[in-house]
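Shown here: the complex without one of its protein chains, the others still in place.
Entry: chain A
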Amino acid sequence: MTEMTAVQPDATAPGAGPMVRAEQVHKSFGPLEVLKGIDLEVRTGEVCCLLGPSGSGKSTFLRCINHLEKINAGRIWVDGEPIGYRERGGKLHEMREKEVAAQRRSIGMVFQRFNLFPHKTVLDNVTEAPVLVRREKKAAARERAAQLLERVGLGDKLGAYPGQLSGGQQQRVAIARALAMQPKLMLFDEPTSALDPELVGEVLDVMKDLARDGMTMIVVTHEIGFAREVGDSLVFMDGGVVVESGNPREVIANPRHDRTKAFLAKVL
C-alpha cells in the first residue's frame, strides 16, 4: 500500500504526516449539497472537536472519513492513505468492498445511538470484529476484550446483553468495541447526546482517558466543556463549510465569526 503514497506527493508516508487530511471535500445527497468544500488537518495524537448547528454536515463529514459515505469531490487521507480510492496511472479507481473494509479496520467509530449488537453479550460485542476481521485467536481476543472492558469500567458486565445496560454503560461498551480493533484514529459522533445528563460524565471520562493516552480523535460534540478541557483544536462548521477553527479555548472565549458567536451563545 506504500506505492500509492509515492504517486501522491503531498501525502507522506504513514506516521510522518497528519493522521487525517481533508481537501475540498464535497458531498451531496441528490440535489442537496451538504458538504461544500471542507478542508481539515488533524495531527497524530490530536483531539479535534467538531462543533456546529444541527444539519451543518458534521455527521456526514465524519462518515466520509471512513467511507460510510462516498464523497463527490475532494480527497481524504487517513495516515497517508487516500480513503475509498486508489490512484493508478493518474486515474482514480474506486476501491473494492474488501479494500474499503480493510481501511476501516484502523478507524474506530462511536455512534450517537451506540449501535451495539443486541443479540450478543457485551464480551461478544467486543470480540466479534477482532476474531472475524483481524482473525485473532478467540482466547486472546477475549482476554484483551476483558481488559478493555475493565478499562472502561465494565469489568463486571461481560456476560450481560446490551439491553440490560444503561445508556452510559452501552456507550462505554461501544468505545471498547471500537478500541478492540486497535484503531489509529477514533471518530465520535455526538457520543453523549443520547444520554441522560447524569450519565454523560462517565462516557466523557473514558474519552479523556483515551486522549491522555495519545489517541487521535475527531469528536462531534455539543459538550463545550469537553472541547475546552480536552480538545487540541476546535472546528466550527455551518452550512457545509468550516467557518472557524483554532485553539478551543481561544475560539470559545473569543469567537471571531458571527455565526460562531451565535452558536456558542446558544449552547453555553
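Here, contacts are C-beta pairs under 8 Å (C-beta built on N, C-alpha and C of every residue); 3 or more make two chains touch, one makes a residue touch a chain; residues count from 1.
Operating definition for what follows: contacts and distances are computed from a predicted model.
UniProt lists the omitted chain of the complex under the protein name "ABC transporter permease" (options: "STAS domain-containing protein", "2-oxoglutarate ferredoxin oxidoreductase subunit gamma", "Xanthine dehydrogenase small subunit" or "ABC transporter permease"). Within the full complex, the residue among A:Asn66, A:Thr192, A:Thr221 or A:Thr260 touching the omitted chain is A:Asn66.
Considering the whole complex, the residue from A:Lys70, A:Arg113 or A:Lys137 that touches the absent chain is A:Arg113.
In the full complex, chain A touches the omitted chain through residues 66, 68, 97-98, 101-105, 107-109, 111, 113, 115-121, 128-129, 132-133, 161-164, 174, 177-178, 181.
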